[in-house]
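There's a structure below that I have some questions on.
The complex appears here minus one protein chain, its other protein chains still in place.
In order of appearance the chains are A, B and C, and numbering begins at 1 in each one.
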Amino acid sequence: MKPRVRTALFLAAAAGAMPALVRALPHFPAFGDHPSPYADRVLASAPVDRHVQNVVTALNFDYRGFDTLGEEFILLCAVTGVTVLLRGSRGEHRSARTGQVEGRPVIPPGEAVTLIARLFGVATFVLGLSVALHATSTPGGGFQGGVLIASGFLLVFLGEGYRGWRAMMQAELMDAVEAAGALVYVGCGLVGVWQGLPYLTNTLPLGTAGSVWAGGLMPVINAGVTCAVLGGFGMLFIEFLEETRVNPDAEQDTEAPKS
Amino acid sequence: MLIDILQILLAVTGTGVALTRRPVRQVIALGANGLVLALLFMALQAPDVAFAQIVVGTAALPMLFMVVLASMRMDRRREDRREGMS
Amino acid sequence: MTGAWVGWLPWAVAAWLFGVGLYGIISSRHYVHLIGCLTIVQSATYVLLLSIGYRRGAGPPIFHAHPPSTPAVDPVMQVLVLTDIVVGATVTALLLVLVLQFHKRRGIVDPQQAAPLT
Partner (left out) sequence: MIIAALAPFPVVLPLGVGALLLGVSKHLPRRGPDVLAILTAAATSVICGLLARSAAETGPITYWFGQWHLLGDQVVGISFVIDLASAGVGALVGFLFAATLVFAWGFFEEVHAHFHVIMLVFMAGMVGFCLTGDLINMFVWFELMSVAGFAATGFALRSSAIAGALNFTIVNTVGAYVFLAGIGLLYGQGGALDMVALGRSVAAHPNDPVMALGFVLIASALLTKAAQLPFQMWLGDAHAVAPSPVSVIFSGAMVSIGLFGLAKLGFRVFGGAPEIVGESRRALLVIGLASAVVGAMLALGQRHIKRLLAFSTISHAGIMLTGLSQMSQDGEAGLLAYLFGHGLVKGAMFMLAGFIAAKCGGIDEITLRGRGRDYWPVGIMMALGGLALAGLPFGPMDEGFKLIEHGAADAGQHWIATVLLVSATLTGAAVLRVAGRIFGGWGELSGDERHGETEEEQEPGHQPAVLLAGPAALLLGLGLIGWDDGGALASRAAAALIALPEQPAPALPGSPGPWIAVLCAVAITGFELARRHLPHWFVALVEAFRVPPTRVLQRMQSGLVTDYVTWLAVGLAVLATAFVFAV
């Protein structure tokens, strides 16, 4: 289609959908004021039945924990895909040379940058760890904490340069952390099965509300998710940053044009 | 009130992202849009989600976009040079 | 407390973002731009889901600072959005990598010139 035809067709579709949307609009749930019985039950149950203050975490890792298992594997699968697609053309070797856009100077990081990056890196790391640990009581959890910790590593790149970054971030290690996190989640579900109960049944002692250990199985699952997300995002960062390096094979990389 | 303002702001920044054709500028627009989104989540009493949005939408994602754009630029320069030589 | 001028605003904003994101996709001339527009479509669904879970005058579904009986907004949609944001980022990363590889192989970034087979 020509761009103009396409735009016209799209606008026609948008206009065509309008009457249906307008007809449905008065029937939409009233914003901020409509019953949600599901939420009421869970909000009442989580603090009592699971000793957990953050109901989002309780839903995530317990009531609807099976969904989260699937989500974790979506993450794992996407990261595996990224690895395959990037490494496939690059090979497994690394390059010591920084890639650069020609005509631009490369400025080595100054000492102030290194210092600031180190400070912030450590702070981000600690914050991430704390966010992940306090999943059951305050906002946050394995998903946010995992990304934060991985971002903390990113500051290593800024401060220590590529060598420091590669010394610290081993792709094999990240793969292992990610896989271990996913396996912990799968394994947590089996605890219940071992006792003759359904998969993912939470049978560990529930602990006191507000403590890091509250929620029985939840802190364990949370730790698994933290590892998986940390490993996954760490892997993403490693593979992406590798793309900014000069690749010795890159010259043969483009396909020969087809006849 | 706050929610309304944030929602309208989101509609505006979202439109800005869609209509910013130059990818490098769009990444900046994307970051701004992510920030407004996080604020809206906060106003909608979803601190967990807002947290995730800030971490992912304003830090990790723009960085990935930037790396890809930089890498594409490196490639293009190299190709230009090669064509120039031949 | 935060009220709403018009009850339908969230739905209109969600629909608008969805439409404008799709428009950005169909008119895109650069794959990276197209992926940016895809995240706008994504944010439209987030606005929809979280607005459905919102309750006027209620606090967050976290009973750390408040006692467990205080009214709270719906946590179910929050869970869905929370995991989707993190997971969605990895899918976006996958898309970006595909674009990068495509550019390396064919030197094309314009989705309107990029038919897979000829």
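Things worth noting here:
We adopt the following convention: a residue touches a chain if its C-beta (ideal position, glycine included) is under 8 Å from a C-beta of that chain, and two chains touch if they have at least 3 such contacts.
Quick caveat: nothing in here was measured; it's all calculated off a predicted structure.
Considering the complete complex, the chain that is not shown touches A, C. Of A:14, A:116, A:129 or A:206, it is A:14 that touches the chain left out of the display. Across the entire complex, the residue among C:20, C:44, C:62 or C:82 in touch with the chain not shown is C:44.
In the full complex, chain A contacts the hidden chain through residues 1, 6, 9-10, 12-14, 16-17, 19-21, 23-24, 27-29, 34-38, 40-42, 44-45, 62-67, 69-71, 73-74, 76-78, 80-81, 83-85, 88-89, 172, 175-176, 178-180, 182-183, 186-187, 189-190, 192-193, 196-202, 255, 258. Against the chain not displayed here, chain C makes contact via residues 14, 18, 22, 25-28, 31, 34, 38, 41-42, 44-45, 48-49, 52, 76-77, 80, 84, 87, 91, 94-95, 98-99, 101-102, 105-106, 111-112, 114-118.
Assume only the chains that are shown with their structure count from here on.
More inter-chain C-beta contacts link the pair A-C than the other of A-B and A-C.
Each chain gets one centre point, the mean of its Cα atoms, and the points for chain B and chain C are 12 Å apart.
The residues of chain B that reach two or more other chains are 47-48, 52, 56, 60, 64, 68, 71, 75, 79, listed in rising order. Counting only residues that touch two or more partner chains, chain C has 3-4, 9-10, 23, 51, 53-54, 60-62, 72-73, 78, 82, 86, 89, 93, 97, 100, 104, 107. Considering their complex, residues 3, 6-7, 10, 14, 21, 25, 28-33, 36, 38-39, 42-44, 47-48, 53-56, 59-60, 64, 67-68, 71, 74-75, 78-79, 81-82, 85-86, 89, 137-139, 143-144, 146-147, 210, 229, 232-233, 236, 239-240, 243, 250, 253-255, 258 of chain A touch chain C. The touching residues of chain B, when paired with chain A in their complex, are 47-48, 50-52, 55-56, 59-60, 63-64, 67-68, 70-71, 73-75, 77-79, 81-82. Chain C meets chain B in the complex at residues 2-6, 9-10, 13, 16-17, 20-21, 23-24, 29-30, 32-33, 35-37, 39-40, 43-44, 46-47, 50-51, 53-54, 58-62, 72-73, 78, 81-82, 85-86, 89, 92-93, 96-97, 99-100, 103-104, 107, 109.
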